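Some chains have been omitted; the remaining ones sit where they do in the full complex.
Order of writing sets the chain letters: A and B. Residues in each chain are counted from 1.
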Amino acid sequence: NIFERKVEERTPYVRLVEVGEDDTDPATWGKNWPVQYDSYKRTALLTKTRFGGHQGSESLPEEKIDRDPWLKRMFNGYAFSIDYRDRRGHAYMLHDQEETKRLSKPQSGSCLHCHASVMPLYRQLGGGDAMKGFEESSTLSYQEMSAKLHESGHAHPVSCVDCHDPTDMSLRVTRPGFVRGIQALAASDAPVPALASIQLWRDGKRSEPYDPNRDASRNEMRSYVCGQCHVEYYCGGKMPLTVPWGQGLTADAIEAFWDAATFPDGEAFVDYTHAETGAPVLKAQHPEFELWNQGVHARSGVTCADCHMPYVREGATKVSDHWVRSPLLNVNRACQTCHRTSEDELKQRADVIQQRNYDLMQRGGAAIVALIDAAVAAKANGVAPEVLAAAQKLQRRAQWRLDFIAAENSMGFHAPQEAARVLGEAIDYARQGEIVLLRGAQEDGEVAAGAAGR
Amino acid sequence: MGTLPLALAVCVGIAAGIGGYTFRYAKGLSYLQTDPKACVNCHIMRPQYDAWQKASHHHVAVCVDCHLPHDFVRKYLAKAENGWRHGEKFTTQRFVEPIVVQAKGRAILQENCLRCHEDLVHAIVGARAGISDDLPCTHCHAGVGHGEKTGIGGPLSNEERRAAR
């Protein structure tokens, strides 16, 4: 093609020091890329927006479970009912994990998968094979793994090497959990309108499994690097860390995946048994990548980095702002290059979206509490087992959906309509559960159990 | 502008088969000028012309700065090529509306963004970047030339003129 011309090859930086796969200390990389390093360090600053950043003191983010008591009620029987706080900047990820009272219950060594620059340790554990070390880690307790991490000298929060190839600084993903998850997604036939490279791979030979580092476009990598961690997961002792995308990325598809899943011991998959109702329920964690995928931004090729790491002019050059934070603190760069409207108007648009989502979510909170209350009462009155079972099934569906949006960190912004749809279903299932119990109490378990069947 | 390239382009253009009619109508020679007015000799370019005047670049860049390649020979080849294609399509009215920059046109655009802004963006035009890259400047700066997307739909097709089912 006569129009092709090589862009003038020029190294965009001078390498003062060599960096390699085992250099997890960002300070070392900072010698070569001081601008990015400086902004990276700013993630230690306290940020705060209406729903984002964190409320609470510099020392400790606010307890979500105190702010929204229905969360605590929903998690009754699980460590999240002990301590569950606002998230904050990347600089804190390791510290905040080590501080959480959730560790008063046994936790898996795999917790470090997303809270530290853990790859060298995985390789060490697996005798050079990171995948092996990754599986190994789930058999260790958090405390054992944590000790090894500190010995190994790699006790850093997410670092340059986790997202960048040290040879050429291009983006790459490193996390085994994500790689397995995205490969399962590619192998499925779930629609992926926002991830073109997966469709391309599906249409191809499929001789080798989908490899994000080989097959994804640069633009997709700008979201994949975040998808390494900002995703729903199972991270307990009974099986290796699992990212549940084998049937798709929607709340419904992931629920179907967990419903079909079994532990190695053959038992049906479950996160915990609700302390008051006895329902075998699921826990959703920060499905940012999953929800974003359902939105029109994702469909339009707008990536996490576009909004959370917008380019910023630094003197004579433009660099990616590594101060990963709420875009609402940065609307002119994070939104206005694409949206030609006032900063104020853009903030209001986001706020309207978040307010609607917040209201519907609180409605869901009231509904789930009512269901739990009804179940407790019904048990006290000796409700028929099949009636209770039907109600428990509905509680599982309702909680999953409510938690999916409550645990997601954009207060619905990443996919406004989808988030509202999921909350609408959550409310319906919670109320249906209550109805099943009330009908049951009227001595017709039949009808009730029937009514509950999907 | 020198006569050699002009002659060259006209030849290429005519050889490429521009109908005399179009050439008069559209002042096909306009493809050998850089004056934006030349482009609006085709009313079809009017929306982009109007929008360009209100967009951020109108005082620093004219149409050809962004839409035509800038090394000598290819510039005139492209002009002739476009001149022929646009002219042909214009006379036959066979083109999709709203008009949208095609892949080739996008590559030229990207190249021209870099031509003027290389110093600023060299840091972000990283290893996996380049003009064949899927993260072109217009991913974020689509508005630099014309602000919000411009252009209007074409006339009703024959299918539409018949019942619509």
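Brief remarks on what is shown
Rule of thumb we're sticking to: a contact is a pair of C-beta atoms (placed from the backbone, for glycine too) under 8 Å apart; a residue touches a chain by one contact, two chains touch by 3 or more.
Remember, predicted model here, so these are calculated numbers, not experimental data.
Beyond the single copies displayed, the complex in its entirety has a chain composition of A x2, B x1.
Rule of thumb we're sticking to: only the chains that are shown with their structure count from here on.
Centroids built from CA atoms put chain B at 43 Å from chain A. The touching residues of chain A, counted against chain B in their complex, run 1-8, 10, 12-13, 165, 168-171, 217-219, 221-222, 301, 306, 311, 313, 316-320, 337-338, 340.
Those residues of chain B that touch chain A in the shared complex are 69, 71, 74, 77-78, 104, 107-108, 111, 114, 118-135, 139-143, 147-148.
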